[in-house]
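A single protein chain has been omitted from the complex, and every remaining protein chain is retained in its original position.
Our next item is chain A:
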Amino acid sequence: MATSELEKDPFYLRYYTGHQGMHGHEFLEFEYAHGRIRYANNSNYRNDSLIRKEMFVGPVVVEELKRIVRESEITKEDDVAWPKKNVVGKQELEVRIDKEHISFETAKIGSLADVNESSDAEGLRVFYYLVQDLKCFIFSLITLHFKIKPIQQ
């Protein structure tokens, strides 16, 4: 696939995690669409401010993103039994790939213990690991491209 074809490719991916708290709206979000990755991170703690970055990626990066999503089989899951968003915050994952379209929302997950307590531990585990793998990939790209360290939330 050439770079120009990425603009027509319907593959879409968005992840958000955030909460409203004593430091205002703090969140981290990244989105892939049409060859472009956008990243936003707002932490008001100690007057940190909003970081926004965007970068265009080549076809092999996009193929790898898709592979990570496909191999996770996240589109076979359902968020109906996952913990609901709460005062601690929420996470959202939206993916459009191969004629599938999912849009999940759940609470923040502190650790695998939270996952194991869920009535759909297996599904939530798929989500949990996929999010970690996606963050790892996106953050590596950001770190190398801009030489900045994204803030882990």
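Definition applied: a contact is a pair of C-beta atoms (placed from the backbone, for glycine too) under 8 Å apart; a residue touches a chain by one contact, two chains touch by 3 or more; residues count from 1.
By definition in this document, contacts and distances are computed from a predicted model.
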Next on the checklist: Just to verify: the chain that's not displayed, which of "Oidioi.mRNA.OKI2018_I69.XSR.g14679.t1.cds", "RRM domain-containing protein", "NADH-ubiquinone oxidoreductase chain 4L" or "Proteasome subunit alpha type" does UniProt list as its protein name?
Outcome noted: "RRM domain-containing protein"
Item to check | chain A, residues in touch with the chain not shown (by the definition above) | outcome: 2-4, 7-8, 10, 16, 18, 20, 25, 27, 29, 31, 33-36, 38, 40, 42, 55-61, 63-64, 67-68, 129, 132-133, 136-137, 140-141, 143-147
